[in-house]
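Got a structure here, written out as structure tokens. Questions coming.
For this view, one protein chain was removed and the others were kept in their places.
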Amino acid sequence: MEGERRPLLEVRNIVKRFGGLVAVNRVSMEVYPGEVVGLLGDNGAGKSTLIKVISGVYRPDEGQIFFEGREVRITSPMDAIRLGIETIYQDLALAENLNVYSNIFLGREKLKKLFNLIPVLDHEYMMQESKKVLDRLGIEIPSLRNKIKTLSGGQRQSVAISRSIYWNAKLLIMDEPTAALGVTEQRKVLNLVKTLSAQGVAIIIISHQLYDVFQVAHRLVVLRRGEKVGERLTHETNPDEIVSLIVGAELVEGGQRG
Amino acid sequence: MERVMGGQKEWLYRLGRAWVAFFLLGEIVVFSIIGTGFFSARNFQNILVAATTILLLAAGETFVIITGGIDLSVGFVMGLACVVSAKIMVMLQAASVSQGLSILLGCASALLFGLLPGLVNGALVAKLRVPPFIATFGMYGVAYGLSEILCNNVPISGLPPLVGFIGNGYLLYYLPGKALTFFSPPQGIGRADIRAMIPLFPNVFVFSIIAVAIFGFILARTQFGQHIYAIGGNIDAARRAGIPVEKHLIRVYMISSFFAAMGGVMYTLRFVTGRADAGAARMLDSVVAVVIGGASLYGGTGSMVGSIIGTLIIAMLETGMVNLGLPTYNKYVYVGIILVLAVLVDQFFPEFVRKGE
Partner (left out) sequence: MSRTQVIARVGRNWVILFLFLLCVIFSFTGRGFLSLKTLNNILLTSSPALLLAAGETFVIITGGIDLSVGFVRGLISVISAIVIRDLYALGYSPYFAIFCGIVVGVLLGFLPGLVNGILVARFRVPPFIATLGMYGIANGLALRYSKGFPITFLPDEVGEIGNGFFFYLLPGRLFTVFEKPLGLTEAEARNLVGIVPYATVIAFALLFVFGFVLSKTQFGQHIYAIGGNIDAARRAGIPVEKHLIRVYVISSLFAAFSGVLSTLIFSIGTHTQFAASLELFAIAAVVIGGASLMGGKGNILGTALGVFVLSVLEVGFLMSGILPFYRYIAVGAILVFAVVIDQLFPEIVYD
């Protein structure tokens, strides 16, 4: 189905070195609108490095990035955000001392004029807008006036996701979004991923939980030691094949490594 | 941590670490050239004596700061110990206990009593999770209030005369070519001999440096010391590694207040009086000394040697300026500037080297 459309994001031959170490070696991949791509690989395979290149944390040493068909240079996280690429890091980047809607509007607070003169925060507006986006995504949080501190891990994750959605993320990158969550909370986040994808948001998801990725991803990209070693449509593969790609086929077949 | 660096970069890195030592050296050179009589055994010994208060407070503060905490109470805990020791000496003397015994008991009980504020601070920080700044600031108020009440707001006087003899005495007295005695000057010598006599190793400095050396060793070489660095580096990791974090923290605050108490006792010995405000102005100096010595207030770094150098930098500045006849208020300005510079250099030097790698 993706074949006929233009990819939202395309990276070509990305190389990222740290000193002598090649963390990402000539990796190419693309993501289509509304598509969920699972990025898999063992520890140190280069997954985080690759998405950090896309989200502007690192600059690639070689390679090109295309977004909506145009070549772009992403030199800072703000560049990425301006393009519509939002990244949800594992530490979530929420201000725990502020409430839900304040976090959704963090840095882009809605203001109103007091006495037509003094700009002050428009709490009512921010609250209503936040409610709308949470409803749209089917997220339940008792009250948006609650501080993040009082929320569960999954609820926090949802707030972080809603924030990027409210600000029109076209591509959402999630680095191990379910790692710290309990079973129920994991399921909620995965459902959220499906909802978003149905609404046309493209998503790159990194996870070590194969089961999770198989549930939500349309396509899987596997990295090993910085290189892309395979790419499969989810419905055309199975966990065993993916595992052998991740760890290197020769190991699974009982062969020896150099 | 192993560092692989080329010769020149290695050299730069070392320079970045050692700049405080160079700074101290520079201070000595400058004051010796422009000051009069600065470069003499007598003057250097005076500097060491003057430095004992900061040295002791800084030694204790080093432990606390390495854990990522701070102890604001040391100045007034020092005052409390000063008052307690003086008061006990006076009381024992009134009960016609011998001078030596009353001094010994006075000092010992003040040191023992000095463990208490640390115990409370440590328990608040470790068990009740009160931020160190608040816990020790609370103790700052309590210790000051207590000591003023104990001494009725007047410095305690009337201590045994032997106190001053010990506090201002030296370990060795050397009369070149004639005599060498311990603790007291040679008996029956002439006026000219007194002038020629060289006293060596001031008692209070000797007492202090022994304590500092012992705890410097503990910090640098023992498992306990290692754990303190671990706690300061990453307290959660330390907990998960099975380090008894709470117990260690309590110990650390007790060490700090023990050193503060020792500062108070040394003050009593030197000035033969018990004052509640004996260490009031020295608390921040001690923090400054530790930070100049390379410790970070975020915890995890710092060393006893560094703190000693930091202390000497401040003491040298103070005495050097007095020697030059400069008004002392300038000292505050310079110490402030050196402090900020110290942190800036620490921050940018390794950075600079790393970027070059």
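To keep things simple, chains are lettered A and B as they appear, and every chain counts its residues starting from 1.
Simple rule for what comes next: a contact is a pair of C-beta atoms (placed from the backbone, for glycine too) under 8 Å apart; a residue touches a chain by one contact, two chains touch by 3 or more.
This structure is a prediction, so every number in the text was calculated from the model and none was measured.
Peer 1: Check each of B:23, B:38 or B:144 against the chain that is not shown and name the one that touches it.
Peer 2: Going through B:23, B:38 or B:144 one by one, B:144 is the residue touching the chain not shown.
Peer 1: Quick one: which of B:74, B:110, B:124 or B:252 touches the chain that's been left out?
Peer 2: Once the missing chain is taken into account, the touching residue is B:124.
Peer 1: When the complex is taken as a whole, what residues of chain B touch the one chain not shown?
Peer 2: 70, 72, 124, 128-131, 133-135, 137-142, 144-146, 148-149, 153, 280-281, 284, 287-288, 291, 296-298, 327, 329-337, 339-340, 343-344, 347
Peer 1: Please identify, in ascending order, the residues of chain A that touch the omitted chain?
Peer 2: Looking at chain A, the ones touching the missing chain are residues 77-78, 81, 91-98, 102, 106-109, 111, 114, 118-121, 142-143, 145-147, 149-150.
Keep this in mind: only the chains that are shown with their structure count from here on.
Peer 1: Distance-wise, how many Å sit between the C-alpha centres of chain A and chain B, to the nearest whole number?
Peer 2: 53
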